[in-house]
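A single protein chain has been removed from this complex, and every other one stays in its place.
This part shows chain A:
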Amino acid sequence: MSTASTRSPAPVKRSFTAEASEYVNDRTGLAIAIKGLGRKAFPDHWSFLLGEVALFSFIVILVSGTFLTFFFQASMAEVHYDGSYVPLKGVEMSVAMASTLDISFDIRGGLFVRQMHHWAALLFVAAIGLHMLRVFFTGAFRKPREINWVFGFTLFVLALGEGFTGYSLPDDLLSGNGLRIIDGLVKGIPLIGTWTSFLLFGGEFPGTVIVGRLYALHILLLPALLVALIGIHVVYVFIHKHTQFAGPGREPTNSVGPPILPIYAAKAGGFMFIIWGVISLIAALFTINPIWNYGPYDPSPVSAGTQPDWYIGFADGALRLIPPGWEFVLFDRTWSFNILVPLVVIGIFLLLVVAYPFIEAWVKGDTREHHIADRPRNAPTRTAIGAAGVTFYAALWAAASSDILATHFSLTMEGVIYALQAITVLGPFIAYFITKRVCIALQKKDREVVLHGYESGRIVKLPGGEFIEVHQPLDEYDRWRLVSYESYQPLMLRPNARGKITIGQRVRASLSRWFFEDRIAPVTQGELEASHSAHH
C-alpha cells in the first residue's frame, strides 16, 4: 500500500489526494482503515437513524457544555446577585445560580448556548430511549450484539445521570427541590441511607458542596465514561456490521446498503447538521428551564405543578403511586417501604431490560448469528413483552404529572392516583395481550396475502352474476419480504445425558412454551402451490 513512492522514480503527475494520503499513510498506516471501511455498505432504514440522533445531539451537548464551563462557577458561596436581570437584583443566591444568570443575561448568545445544551440533553435521552426500543422490537440485540446492548443500556443510565447532575447545577429552586427529593430517597435506604446522604451532601442537606461535587461528575467522570462507551458502542456497530431488514438479495451473510463513501457520509453527515439545526431552532424559539422565574434555592417555598425533566418523571411517578402507610418501625429501625419499593421495582425493571437478550437466547437455544432484523409482528411474544414494558414505563411517567392531569381534566387527585395505580399493575398485562393478538393477526394477514395475493380493489362480475374482487398475486420480491422469517417452536422436555430433567430445563421449557406456543409459520413453497391448485 505504501510502497508506491519507493517504487516509481518516473515523475508521474499525481492528484493532491493521492499525495496527501500517501504522506499521512507513510506515517500512520491509516490507509488500511479507509480502504477497509470507505466502501462498506451501510443498511438503510429510517429507524436506524435514532441512534444517530442520539450521537449527534451528544456532540451538541459536548460542544455547548464546554462553552458553558468557561462561564459557570460551581460554587455554593452566597452572593448578592448584581447582574442585569433586575427582578433578582440584590437577592441572596449561590455563585452557581448567579453565574447561570450571567450566562443567560450578560453574555451575548449565552442563553442560546445554554438552551441548546438543555434541549440537546432532552433530545439525547429521548433518542437513546427510542433507539433502544427500535433495537428491542427488531431483535437487533441477538447474537452477536448482546454485549453491545449492555453497553447501550449503560449509556442510557449514564445519560440519565448526566441529565440529573446537570439539572441540579444552577442551584435554583427546582434543582434544589430535586436534590431534596434525592436526599429523602437516599435517607430511606436501610442501613446505609443516613450516612450516604450525609457524605453526599458533605453534612446536612443542602450544605455547601453538592453543586461542586455534581459538577465534577457532570463534566469529568460521566462524560469520560460516555465518550469511551460511545466509542466502543460505535466500533462494535462497525465490527458487527449493521443489521438489515429482510429483502430481496439480502441474506444473513451479506450487508446491503449505500457505501459509506460517498452516499452514506453525505446522508448521515447531512442528517447530523439537520439535527443540529433543529436543536438550534428549538433553542432559538423556546425557553427551557427559566431559572430566573424560579429564584434561588430555598428549602421553604415550592410551587405547584412544576415538573422535573421528562426522563426523571418515571421515578418521580413511582414514588407517587405508593399507597399511604408503607413505612414501619421494626427492630427499633425505620423501614421506608414507600421509598424502597419504588427503588427496587425500578431496579428490577432495568435489570430485566438489560438481561432480556440473554434470557431470550437461553429460551431459544439458538446460537447462530442473526443479522436480519425481525419485523416486530414476527416475534409476537417479544413484541408483546416490549409493549407491556412501555406501558409500565408510561404509567409511571404519567403518574409524575398526576396533579396536572387532575387539574387539567377536573378530576380528583385521589381518583387519578387510583386509576394510575390500576394502570401500572394491570396495564402491562392488557397491553401484552392486545399486542400479541395484533401481531398474530398481522402475521395471519401476511400469510393470507402471500397465499392469495393482495386485494386489488378491482371488482369484476362473473358470468354467473356474482361479484368478486380480483386478488393480485405478489411478485417474488414482495413475497420474499413476507416469508423470510423464522419461527420457533416450544421446547420439548427431554432428559439430559444423565437421564435427569433439571429445574433449569423445566423453567426453560415453560418459558419456551409461553414464548412460542402461538406460532405462525411463514408460508412455504409447498403451501403456496397447494393454494394455487385449490384455486384453479
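Note that in this section a residue touches a chain if its C-beta (ideal position, glycine included) is under 8 Å from a C-beta of that chain, and two chains touch if they have at least 3 such contacts; residues count from 1.
Everything below uses one rule, namely that contacts and distances are computed from a predicted model.
The subunit not displayed here is recorded in UniProt as "Cytochrome bc1 complex Rieske iron-sulfur subunit", chosen from "Cytochrome bc1 complex Rieske iron-sulfur subunit", "Energy-coupling factor transport system ATP-binding protein", "Polysulfide reductase" or "Amino acid ABC transporter membrane protein 1, PAAT family".
Touch with the chain that is not drawn comes from one residue among A:Phe136, A:Tyr297 or A:Tyr356, which is A:Tyr297. Within the set A:Leu111, A:Leu155, A:Val211 or A:Ala431, the residue that contacts the chain not displayed is A:Leu111.
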